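Remarks on the structure that follows.
One protein chain is absent from this view; the other protein chains keep their places.
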Amino acid sequence: MDATGWTRRAVLGSLPALGLAACARGGDDPLRMWAMSWEGDYSPLLMPPFTAATGVPVEVQSLPTTASHEKLLIATAGGALPDVFMLFNGWVTEFATIGAIAPVPAPGLVADIFPGVLASTRVGGRDYAVPWSVAPQVNFYRRDLLAAIGYDAPPGDWDDLRAMALKLKRRRPDDYVFLMLLNWPTALVNILSLAGATPLRDRNTRGNFRTAEARQAFAYYASLFADGLAPKALSTEVQDPVAAFAQGYFAIWPSGPTTLRDLAQRGVPPERWSTARCAGPDGPGPLSGQSASLCVSATTRRPAEAWALVRHLTSIDSELHFQRAIGNLPARVRAWASPQMKKPVLRPFAEQMRFPSPDPKVIEWEQIQIQIQFAAERVVRGLQTIPQALADLDERVDRLLAKRRSLVEAGKLA
Amino acid sequence: MTRQERAAWLFCAPVLAIIALVFVLPTALAMALSVTDYSVYALGDWQNLRFVGLGNFVDLLSTPLFWRALGNTLMFAGLGVPMAIGTSLAVALLLHDTTVRWKPLWRVLLFAPYVTSVVATAVVWRFLFNERFGLLNRALGAIGLPPVDWLGNPHTSIPAILLFVTWKTFGYNMIVFTAALSAVPQDLMEAARLDGAGSWRRFRHVTLPAIGPTLLLAAVMSIAGFLQIFAEPYVMTMGGPAQSTTTVLFFMFEEGFKWWNLGQASAVAFILFLMILAITLVQTRIGRRYEWL
């Protein structure tokens, strides 16, 4: 950044601050932070020690997850980004490419992070975000319902899991076995990853869905709906999945660690449920999951304080505090030595974390995931066959990647 | 410049200046944007911006989701306009009947949904439509019908949203029609009655021609409104299930603000504009033919 630009921004920036200082209490402008999901709702809990130590108050804004991508992009374009914000790891490439986030200034900030997790937030060899929580999916399951048909835990490979599910469905025909919301791509992206599918080809410039692996994954996913094992439902319909899980509306729920918090808070008795790694074609395998990181805006006027906040929030103490409060799992290896991480329900997460599956690092990945889910939804609702849907998907993904393809071919993009 | 002219400009200049800034200038810029490939790459680096001519429009025509959105929007308009206008007219006719008592009370209460916020009432209706706990399915159950997965089934999602939109908006045209009905010449009505015309024939040959222009205008405004439907799918279905409620404007919002393809989104905005323009032209044509305008 050149010196004139900096001073001009500093001068311009200080004007509104001067005006505000008159009405703010004591003139201490809070540092602004945005986060999604439970992280957004519960981050204020982590702030009192930070404010006590630094004297800097922090204002947290909670973004609805489904509206967060546009919110962050609009704020980037409008120059209205907060000082610190959370990104899902799959978005880091995009926001680094458009210059919205600053590179991590000190290697110490990302020391001791699980290597597979850190790799997903690295763009062009530089770290752009500090991984905050790791959220691989596992199968949450109802122990009592499974025990009634003679199972201690859901089997780890697809065929056995299906056999178990059919047995359970026969016993409880009015309820379902799985919950996989039809507008929520994570479960399906995981199934693709477990089947060994590579979603993109040609240096990530084209879709790669007309493969045996993708067909296998789609067929398995669709069969769960076709056999009545999963309800054809959107997130707007299953308004309260936790209550539905507690009521036995479904018995197995692929979900992330925040569900630990939901189940505990809603008073679902711990002997009724447990966790197991997600099943793959021949046993569990690598998964990506919705891990989250903290970033600092490239335009913040208070980078030092912003990074101090990131350091505080991603400290082992904060991570363990968050794990107790909302279930999120620490991204720092040493945090896992804590006794609180030894609970049996956390073991499948701990194992899964050692098998991360990297997402393709392209700006369009978020859009591509949505297209994958749309394609699957069309199959599930009987609007297209699997080969049609996959051919369509390739075409749509190629179209999404057209701009990237032309930049890569012109040598402007690695 | 006369004194009157000076005053006139003083009165008009401020609002005209604002119209120029927030409406004329951006509309011109939109035209310029729609022939570029402004995308998230250009947000990062202006060097990535290129002139693409009509490329965005050509691309749109081969984008399945755009056609889907267009089809959904036309479905909204095609089903919604008769539904909304029909309801408004039926209620207005009922309230026009001389034997109805306490008319002002009914009128105020029937109009009430119109003044409420779309977002708030969409939240309410989303709950009424809930498959398991919604009031609507409870009512269906009470008369022995199976529950309907209103917002979850691609075949019922548009009718469900239309039910909500009709509920929300029919009050406005009801009032407009009430005004038009009260202007129907009474002597003509009386003459028709004396000629022995039944109530349907009186409606067809006396009432309808008299309220024709109002009806036409209301229909056109209503079509334009349905073409711009956005908040309802945004709050109730997020464009789903299976993209069955993705409308042109919803598509534009997602393309433009969610994925920052401003070039593409501007092209969508222009197509929307052309559609509304076409409908207005049709209205003028019909109006001229029947000498209403």
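All chains are identified by letter, namely A and B, in their written order; residue positions are counted from 1 within each chain.
Keep in mind that, in the parts below, a contact is a pair of C-beta atoms (placed from the backbone, for glycine too) under 8 Å apart; a residue touches a chain by one contact, two chains touch by 3 or more.
Basically, contacts and distances are computed from a predicted model.
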item: Which of "Cytochrome c-type biogenesis protein", "Thiol:disulfide interchange protein", "Carbohydrate ABC transporter membrane protein 2, CUT1 family" or "Sarcosine oxidase subunit alpha" matches, in UniProt, the chain that is not displayed; value: "Carbohydrate ABC transporter membrane protein 2, CUT1 family"
item: Which displayed chains the hidden chain touches across the whole complex; value: A, B
item: Of A:67, A:106 or A:337, the residue in touch with the unshown chain; value: A:67
item: Which residue of B:61, B:120, B:191 or B:282 touches the chain not shown here; value: B:120
item: Contacting the left-out chain in the complete assembly, out of B:94, B:145, B:191 or B:208; value: B:94
item: Contact footprint on chain A, counting only the chain that is left out; value: 32, 37, 41, 44-45, 47-48, 59, 61-67, 71, 74-75, 77-81, 235-236, 239-243
item: Those residues of chain B which, in the complete complex, touch the missing chain; value: 2-9, 11-12, 14-16, 18-19, 21-27, 29-30, 33, 91, 94-95, 97, 99-113, 115-121, 123-128, 132-135, 138, 167, 171-172, 175-176, 178-179, 182-183, 224, 227-228, 230-231, 234-235, 249, 252-253, 256-257, 262, 265-266, 269-270, 272-273, 276-277, 280
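Here is the rule we go by: only the chains that are shown with their structure count from here on.
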item: Centre distance in Å when chain A and chain B are each reduced to the mean of their C-alpha atoms; value: 37
item: Touching residues (chain side chain A, partner chain B) in the complex; value: 66, 69-70, 73-74, 76-77, 94, 97-99, 182-183, 232-234, 236-237, 239, 363, 367, 374, 377-378, 381, 383, 392, 396, 399, 403-404, 407, 412
item: Interface residues, chain B side, partner chain A - complex; value: 37, 39-41, 43-45, 48, 59, 63-64, 126-127, 130-131, 149, 151-152, 154, 236-238, 240-243, 253-254, 257-260
